[in-house]
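The structure is given below, and queries will be raised subsequently.
Of the protein chains in this complex, all but one are displayed in their positions.
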Amino acid sequence: MDTTAQTDHDPALTGEGADKAQALVYPRIDCKDVSVFYSGKQAVFDVSLPVYDRSVTALIGPSGCGKSTFLRCLNRMNDTIDGAKVTGEIFMDGENINSPEVDPVLLRSRVGMVFQKPNPFPKSIYDNIAYGPRIHGLVEDRQELDAIVEKSLRRAGLWQEVKDRLAQPGTSLSGGQQQRLCIARAIAVRPEVILMDEPCSSLDPIATARIEELIDELRKRYCIVIVTHSMQQAARVSQRTAFFHLGHLVEMGDTDQIFTSPRERRTEDYITGRFG
Amino acid sequence: MVQQLGQLPMGWLLTALLVFVVTTGFSVGRIRAERYLVSGGHKFHSRGNYHGYYVAMWGLLPTLLIAAVYVLFSQTAVFGLLNSELPEGFHTLSKAELQSYLEAVAGAAKTGGYAGADRIFATVTSRFLELSGSLKAATLAAMSLSAIGGIAYARRKVAPDFRARLKVERGAEAFLFLCAAIAIATTVGIVASLLYESLRFFAQVPVTDFLFGTRWNAQTSAEFGALPLFFGTFMIALIAMFVAAPIGLFAAIYLSEYASVRTRRYMKPLLEMLAGIPTVVYGFFALLVIAPGVRAAALGINSLLINIGVTSEPFLAAQPTSALAAGLVMGVMVIPFVSSLSDDVINAVPQTLRDAAFAMGATKSETIKQIILPAALPGIVASMLLAVSRAIGETMIVVMAAGQRARISFDPSTDLTTITVQIVALLTGETQFDSPKTLSAFALGLVLFLVTLGFNLIALRVVQRYREKYE
Partner (left out) sequence: MNNPPETSLQSEKALKRLRRRRAADTRFRMYGLAALGFALFSLVFLISAIAWKASGAVTYHVVKTDIVLTPERIAPDGNASPEEITRNIEGFYTLVRDDLFARFPNAGDSLPVRQDFSALVDRLAVLPLARRVARHPSLIGQSVTVQVPVSDDVDLFLKRSSPRSIPFRIGAGAQISPGQGGGMVLTQPDLDSVRATLTALGEHDGVPSVFVTSQGAVARLSDLGDEAASFELLAGDVADFGGTPLKGLIVTVPESRRTISDLQIAWALALRSEGVIRRVPHTSLLTRTDSTYPELAGSLAAIVGSLLTMLVTGMVAIPMGIFAAIFLEEFAPKNRLTQLIEVNINNLAAVPSIVFGLLGATLLLGTFGLPRSAPLVGGLVLALLILPVVIIAARAALRAVPPSIRSGALAVGASRMQAVFHHVLPLAFPGMLTGAILGMARALGETAPLLLIGMVAFVAEVPSSTTDEATALPVLIYSWASNAERAWEPMTAAVIVILLALLVIMNVIVVMLRRKFERRW
């Protein structure tokens, strides 16, 4: 496999309007035989999955199928769970991020994550965004930080709504705004990849629509992996879809193909609503 | 004859009588109810047992009341009567002397060993026996009569359509309520007794002298400036918190954030054992092990300072008991008060916040310091307040290891005294209930109660707010 992946450290700054077809050529993240065990019980079985840059990859499947667990491998969030063990290799820019030499702290600064429930820190809106840049030492002075906060909030489509109340606590925002704040917070560290774990599941339809628009917008700059239980959402926002069942990766491919002509019987059953 | 009645073992008699009344009442009610059943055809609202309970309740209630009055007031009543009959010479005795004389009489009456004593004592004792004998007889008679009355009244009520179960349940509920109301009664009792005695004290010593005076010498002369006691209490609590706050907080952080489930399961109870050890044990430990250590260290520092020529006089007091010894040991004692509650509040911080910080690439310590601790801060502050309150009210450690001298000194190796030490010192040994010396203990108690109550109320309030936020 050709992995002379592009070495664009800050896709946010370059690659405006990148050509979709070209982006699909190089997998940004390449997973090989990834398995996850929780206290000895296997939850994910030998998943091999390439994730392409400048596109949205959706992971779908019935609940408990291991899609979230797999997602958490991509920034090694499973490290924080007692008794969790991940085997297999996950290459990012040619480097196995699952190897013990890689520090998860640095990895996570490159792979951001957005969670199911909006979880802003109990700090001001400004400090929520500024937290990442501060701990990673991305800025030299206050002006630079202000610039990052503004840019991140703009990218997350939240700037107009909050620019006059940056000092208010993040928890004072509505649910949809909070989730966009969390996205802005993830963007602020200038990640290359953004993982989203059912980001809309606790939001109302209008807020969901805004987030979906945002995802479509962010796709131009980032590599996005989204876990969703809604097939419509997967169909709406993703270019590629992977279907998980009972910890196994059943099928993956272009979203159009998966939803119109799935190769596997189980995929078809799930998509047509026979189980799940 | 009446004298022999005075020897009656009332404790057993009362218990026996109450048990007898309950069983009789129960069987009377039940038998009556069953007789209706046998006589045929009646459909009862309540089962026979409930009629039994009902009658027993009516028998018990008045009897119990009389018994309670007897237990609480018989001694006072007999003493009062006896007092009025005592010969002239006794009126010169002080109240306390009289009280102890009467107690000696009561003690002799109980054992019957007053035969060889002096004549007046023997006469008084036999008169005491007569009085208490008649009181006992009267009480038992009153109890029996009221029991009969109660049972007879209730028995007439037993009828097929009588709702005995509802009545019994209402009675039981009232009883349960009374049990719960004991909590209020206790608080009222504490406040009332402390206030009453304190007011008597402040009638003799001005409040301002007490609160702001700097000389405390209650034992020997009448100097009641409690400021040195407040200072000593504060100083020792401060030393204790210097130990307990960091140790307790970091132990809580380690247990809740770093330790494995196994470690936590064993370490938490071990840590809480520190709170289960009786404080008198800590006091002994402080007196025997820590205080000599503190003294030796202070002496060492003294000679070092003199040797290198910083001072020519000993710099530290280096007393055999010291504020530092008491404070250190008290600090160890309150560690679990800090760690337990801090651990709870840290655990109550939602996992999603930790996930968020980790996903941003924060290290564990950054997550704890910048996200978890600020979020848990109110609860941590509350735990510290509770610990301070515990340290202020702690008695045995300071009684044994802090000292008796009231003074204001910032030298930790000197002996300081505290509010609680003085309360114990003033109220043990022979006490005269009217002297300002004794009464001052209650004024100190009032201050102690109010201060700890303030801390507790604030802490409970903060914790409650915090819980509401995350639940």
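As written, the chains take the letters A and B, and residue 1 is the first residue of each chain.
Here is the rule we go by: a contact is a pair of C-beta atoms (placed from the backbone, for glycine too) under 8 Å apart; a residue touches a chain by one contact, two chains touch by 3 or more.
Just so you know, these numbers come straight off a predicted model, no measurement behind them.
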- Chains in view that the hidden chain touches are A, B
- Item | Absent-chain contact - pick from B:190, B:227, B:317 or B:381 | B:190
- Touch with the omitted chain, as defined above, among B:3, B:144, B:409 or B:456: B:456
- From B:205, B:255 or B:360, the answer for touching the chain not displayed is B:255
- Item | For chain B, residues in touch with the removed chain | 11, 72-73, 75-76, 79, 103, 106, 165, 169, 172-173, 175-177, 179-184, 186-187, 189-190, 193-194, 196-197, 246-251, 253-255, 257-258, 267, 270-271, 273-274, 276-285, 287-289, 332, 335-336, 339, 363-366, 368-369, 386, 389-390, 392-396, 399-400, 420, 423-424, 427-428, 433, 441-442, 445, 448-449, 452-453, 456-457, 460
- Query: For chain A, which residues lie in contact with the unshown chain of the complex?
  - Reply: 1, 3-5, 7, 9, 91, 93-95, 102-103, 105-107, 109-110, 135-137
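The rule is short, and it goes like this: only the chains that are shown with their structure count from here on.
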- Length of the line joining the C-alpha centres of chain A and chain B, rounded to whole Å: 59
- chain A residues touching chain B - in the complex, by the definition given at the top: 75, 77, 80, 82, 104-109, 112-113, 115, 117, 119-123, 131-132, 135-136, 182, 185-186, 189
- Can you list the residues on chain B that touch chain A in the complex? 260-261, 350, 352-363, 366, 370-371, 374-375
